[in-house]
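For this view, one protein chain was removed and the others were kept in their places.
To keep things simple, chains are lettered A, B and C as they appear, and every chain counts its residues starting from 1.
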Amino acid sequence: MSLNDEQKAEIEALRAQSAPTRRATVPALEEMLYTARPVLDHGFVRVIDYMGDDAAVVQAARVSYGRGTRKVSEDAGLIRYLLRHRHTTPFEMCEIKYHVKLPIFVARQWIRHRTANVNEYSARYSILDREFYLPAPEHLAAQSASNRQGRGMVLEGQEAMEVLDLLRDDAMRAYDHYAWMLNEGGEGEVVDPGRRGLARELARMNLTLNTYTQWYWKTDLHNLLHFLSLRADAHAQYEIRAYAEVMLESVAAWVPATYAAFVDYRLGAVTFSAAMLAVVTRMLAGEAVEQKGSGLSKREWDEMMGALGRG
Amino acid sequence: MSLNDEQKAEIEALRAQSAPTRRATVPALEEMLYTARPVLDHGFVRVIDYMGDDAAVVQAARVSYGRGTRKVSEDAGLIRYLLRHRHTTPFEMCEIKYHVKLPIFVARQWIRHRTANVNEYSARYSILDREFYLPAPEHLAAQSASNRQGRGMVLEGQEAMEVLDLLRDDAMRAYDHYAWMLNEGGEGEVVDPGRRGLARELARMNLTLNTYTQWYWKTDLHNLLHFLSLRADAHAQYEIRAYAEVMLESVAAWVPATYAAFVDYRLGAVTFSAAMLAVVTRMLAGEAVEQKGSGLSKREWDEMMGALGRG
Amino acid sequence: MSLNDEQKAEIEALRAQSAPTRRATVPALEEMLYTARPVLDHGFVRVIDYMGDDAAVVQAARVSYGRGTRKVSEDAGLIRYLLRHRHTTPFEMCEIKYHVKLPIFVARQWIRHRTANVNEYSARYSILDREFYLPAPEHLAAQSASNRQGRGMVLEGQEAMEVLDLLRDDAMRAYDHYAWMLNEGGEGEVVDPGRRGLARELARMNLTLNTYTQWYWKTDLHNLLHFLSLRADAHAQYEIRAYAEVMLESVAAWVPATYAAFVDYRLGAVTFSAAMLAVVTRMLAGEAVEQKGSGLSKREWDEMMGALGRG
Partner (left out) sequence: MSLNDEQKAEIEALRAQSAPTRRATVPALEEMLYTARPVLDHGFVRVIDYMGDDAAVVQAARVSYGRGTRKVSEDAGLIRYLLRHRHTTPFEMCEIKYHVKLPIFVARQWIRHRTANVNEYSARYSILDREFYLPAPEHLAAQSASNRQGRGMVLEGQEAMEVLDLLRDDAMRAYDHYAWMLNEGGEGEVVDPGRRGLARELARMNLTLNTYTQWYWKTDLHNLLHFLSLRADAHAQYEIRAYAEVMLESVAAWVPATYAAFVDYRLGAVTFSAAMLAVVTRMLAGEAVEQKGSGLSKREWDEMMGALGRG
């Protein structure tokens, strides 16, 4: 992550400001506000603003005139109840806004979550930074043999080196040509008065998908938890999971009771189908059930056994 | 609007709290926070929380590291440009939350705006207040003769009196029977130990549609402006317009530059069809155009002439 | 359910029409098209239109040029996989449209599902039918003693009779006064030339919440399944569950492979929290776990034991 001096100064100016407010305020999240938390090689996540806290969930669930909260333990109990029974609307009453810098191929996965507000840096209007994602050696993985959309073992030796070289060289060359076609100068480029320069909205098509973009992304707590339950999951691609994990920390600071319930009822939870439940019931009754005859496919059986720690 | 002493105390407690925050803060809206602003005979609108300000719109449009604002006049100019060209996403970066008390038939219109978060007081779970909307004499209007979904002249004399008596008596009787069927006591009711009492989720069906309900309603600035452009409009039913007008005041306090642009480009604006434009162009060229031969229907002609102040 | 002769003729005319189409077509759903299936005492559900079938789910998942399907068993396997792993977007590729007649208090629950398209019969514009819901004796239940938003035992004898009389009389009186205030004649009403008549948008406020309304409601298969998983559930209020159950039958006819997967992975499935999983794992290892010391609350323990058939 490379912030220039002007950007650092802007962030410091925001952090230095303080005003009194009557709104719900969370000191632990205030402490994080505006700071860029690094992700991958050049990306970051910054919390820009928030609205509400654990008590706002309770307040909305009770449609109360005041804060609506009682004892801390009662509030946490209500929050657990709401999350367990998927009464999701009270969690929609909290809102958070992030500034994120991320590779374009990650942005393309992320944007599929439609229930959010987004303003992306426009490459029609502006020129993108000369930054692209290159996997660290331990993330340079081969295709998984068993899972058509997953990774397997890490590449090593010559192959790893060659792959990294290709990724770096192609991204740099594509960017250099992007800058040349624009013919707008900047970073050591000299404007050639003999060329008009290609329109920005066209030149960008030459960039590779690991080029970094950035956006403001805002969503409510319910939709954020849904995003995180999918993207902080072991099946998510590593590069988006890296962002989800940093965002989880902001949730823990912001709404600790909701976060604890989320860890128990979502991140750590497992859904058993009707057929799986029947198998577990038989097993609990002391029966020795095998996959054959269980009514489950091999794949379902393995998923269930994995969840029960018998994988 | 009748708040009881406990509710007033809860509101005062919220207004008395203050905490320092690094977030964007709007003193004019802080001043309104939590206070119940009366609407109709028993309803109210309270601002409960907000996120962002005019500068947050600019900040998101520029995807900037700091506030992203320059001179006040430049920021206002950008906001006007965004609103005029329907670049709506930066306005989605601000969020506001209201607590509203409103008659059920108004709530049914309001809820059709889907891009919002809502927690309504549950009559499955709790008992509704004994409050119902009765129109003030000047709002007791006859069906419009010209518009199948509008109002015409105000009812007068004997008819007005009889209508008001019916509305009041039916609402009160329905509520009395609701309370009797529940058999849960409260407000001078005595519990009859010989009756089980009807389930709340069933008893509520006896209430009339002018009974008041309440909810927490949260939305972003773009969707709020869309709601207000439809509901603060002269074609909206008076009873929902009354709410929209109070909410407009909170927008004016919260985001004054956006509000000014909204008044110019939405509330006071008119859209001319291709055919209307052709007529205006001919008129500007000095031609005396009549409805017959204009290519416009009588109704379109009247709408256009009304917009041009020649109605 | 009472359709008049004109309505029956309109429905018959629609059912009599037939045209050749290249689109995906489902004979079992065609057979149901337009027919009103009764729900509650005066309500109904009619399938008006649909788009897609099981194969369209497969086609979208594969982004194929043709139908994208292979053997029936492979397609069903893919559908099961998608549903199990909550890959929900392919199910959004099918769409269905219903015409529903339902009591207003049911409509108010239903409309909270925002991801749908709705056109409701407008009582601002038109006059509602003289029909209201009265529970059958076996559904006239007392408040639950254990669940603040549920029903307990059925009311009996004198109390049941009195409650039914009140519900019927209040609904009829409110409707009679509604018709009188409108002063528009119809159904034995005589227009009184000495009265202007109250505007429809106002008069409707006198109706009780068990009055029937109707709407066109359209949604995609993913959101329909979500709706049904909540509303066909035992915790849903009986009156909306009655609609959900009829709609489930249309899903079974329309997309049988999706329906089968839905029954296994949603309707019959249970989600165990991390703490519950730990308990099940200990029990499977032969340990005698009790609620005390399980880390689960009494309520969670009961829910888990209920799911395991040990309630």
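Going forward, a contact is a pair of C-beta atoms (placed from the backbone, for glycine too) under 8 Å apart; a residue touches a chain by one contact, two chains touch by 3 or more.
On a predicted model such as this, the values are computed, not experimentally measured, just so you know.
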Selected residue (touches chain absent from view) among C:R108, C:R151 or C:K218: C:K218
Contact partner of the left-out chain, one of A:H177, A:R282 or A:R299: A:H177
Residue ranges of subunit A at the interface with the undisplayed chain: 103-105, 107-108, 111-112, 114-115, 118, 122, 124-125, 133, 135, 139-144, 148-153, 155, 159, 163, 166-167, 170-171, 173-174, 177, 180-182, 184, 194-202, 204-210, 237
Chain not shown, touching residues in subunit C: 3, 6-7, 9-11, 13-15, 17-25, 30, 33-34, 48-52, 56, 59-61, 63-67, 89-90, 92-93, 95, 97, 99, 117-122, 214-216, 218, 220
For subunit B, the residues touching the chain missing from this view: 77, 81, 84-86, 89, 112, 230, 235, 263-265, 267-277, 280-281, 283-284, 297, 299-300, 307-310
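Just so we're on the same page, only the chains that are shown with their structure count from here on.
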Chain centre separation (subunit B, subunit C; CA means) in Å: 29
Residue list for subunit A, restricted to those that touch at least two other chains: 89
